[in-house]
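Right, one structure below, let's go through it.
One protein chain omitted, others in place.
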Amino acid sequence: MTRRVAVTGIGIVAPGGIGARAFWDLLSSGRTATRGITLFDPVGLRSRIAAECDFDPAAYGLDAEQVERADRYIQFALVAGDEAVRDSGLDLAAENSWRVGVSLGSAVGGTTRLEHDYVLVSHGGQRWDVDHERADTQLHRAFSPSTLASAMAERFGAQGPVQTVSTGCTSGLDAVGYAFHTVEEGRADICIAGASDSPISPITMACFDAIKATSPNNDDPAHASRPFDNNRDGFVMGEGGAVLVLEELEHARARGAHVYCELSGYATYGNAYHMTGLTSEGLEMARAIEVALDHSRLDPTAIDYVNAHGSGTRQNDRHETAAVKRALGQHAYDTPMSSIKSMVGHSLGAIGAIEVVACVLALAEQAVPPTANYEIPDPECDLDYVPRVARERRLNSVLSVGSGFGGFQSAVILTRSRE
Amino acid sequence: MSPITVEELAGLMKQAAGVSVAPQDLQQQYDSGFDALGIDSLGLLGIVGELENRHGTSMPPDAERCKTPRQFLDLVNSTLMAGA
């Protein structure tokens, strides 16, 4: 008998507000959290805007040692993890720790810290033969990508399968998907799943500058992230972390837990096309949606809302629109599809998990978040993108999709009631 | 300022995109698509970036959207001449 997987807790650190309540307030109001970069001096960059988190780790329960040891992206994850576990009502100390896993995603991991320390040991980029005597002895924690999942597992005493997933901008969806498989297939009963990234750094901003993927609309940051709008000019960098507690459904029911919804389907495919490019047909994303539907045992017409990747690049918006139409058929035209990146930016590996949390909240609130800044339709993108204003709607099953550098195309389906 | 030659473009194609085409062959494929030559969008961005750094000047946004070597050299050289 197939095990079913429930979402019993959520936690989030996102631009515009920390915690699920503040996050939903932002999304449902259609406000944007994009602004000029304050985390470093972006002078000389083409794109000098981002969606930043106003985040004081001490205010959210991290002690001085944890703040010292953990990079910003790990701090996001730990704070979101605390909220999610608290929300789930689980007493993890009473659980069999070998049956508790962790699956967290990050696209760029410790690179912000690596860059910071690189500048010191290279004398400002002057030396290839870097000076190890200036190096911090904790630098290996930024170098190793598994520090993220490891830190989370240590915080909650998890001793089951502990994984960090790094599939570029689908890392968050895939980390949730791997966790789903882990619980569904019986390798754990509980999995702390999610993703985190803090990529607002000179090197990451510069590398997206180099390929002109980010918006240069520095004069109007609040309106710079414009998914599906004909005047879009690239994505706006974001940061943040989101965590979900996934739990085997019977395990959740046995303890009388509040079940937000079930994670019912997941699939991922490669486009085998280009590391950064997307086709205008969207075949591979459509395939991921179809297989995730199949996994959920749902018809395309059961999808009530699509949480789009919606990064705000022309090629993405067309690719994704084509993929959703291909997978959902005529039903795509009757299904609202919005991009919360219009409000919280694109936090690379984190955003997939942030979007899954947005879907959980949409199901709980029976409302669809809007696409902020959407004003002028692109003739090639002709779906209902929920312009600027959130919408009440009866939602039972929702789909979240993502595309990542490397060609990754992923889809996750959440269902409120399968009875 | 002297214009970018076919030789320089061939050198840039190799350096920035890993595509080796002899200058005389490139001359003959002047109107072939960059994609047919094996230059993708990132490769062309790399070529444009390298030219901008070498000449200390910005290229127009259309440079990275040029489809053929002829289009590209025409645009880049008119930009360089205008700035010279």
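Chains here go by letter, A and B, matching the order in which they are written, and residues are numbered from 1 within each.
Criterion: a residue touches a chain if its C-beta (ideal position, glycine included) is under 8 Å from a C-beta of that chain, and two chains touch if they have at least 3 such contacts.
In this section, contacts and distances are computed from a predicted model.
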The chain dropped from view, which UniProt name applies: "ABC transporter ATP-binding protein", "Protein phosphatase 2C domain-containing protein", "Raffinose/stachyose/melibiose transport system permease protein" or "Polyketide beta-ketoacyl synthase 2"? "Polyketide beta-ketoacyl synthase 2"
Write down which of A:Val5, A:Leu27 or A:Leu45 is the residue touching the left-out chain. A:Leu45
Considering the whole complex, which of A:Thr32, A:Thr164 or A:Ser296 touches the chain not shown? A:Thr164
Just checking the interface: what residues of chain B touch the absent partner chain? 14-20, 38, 42-43, 45-46, 49, 52-53
Touch rule applied to chain A and the missing chain gives residues 2, 44-45, 98, 102, 106-109, 111, 114-115, 118-119, 121-122, 124-126, 128-130, 132, 135-147, 149-150, 153-154, 158-168, 174, 178, 181, 185, 187, 202-203, 205-211, 213, 267-276, 284, 287, 404-408
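The rule we apply is simple: only the chains that are shown with their structure count from here on.
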Using mean CA coordinates as chain centres, what's the gap between chain A and chain B in Å? 37
Quick one: in the complex, what on chain A touches chain B? 210-212, 274-277
Touching residues of chain B toward chain A in the complex: what are they? 40-42, 45, 49, 64
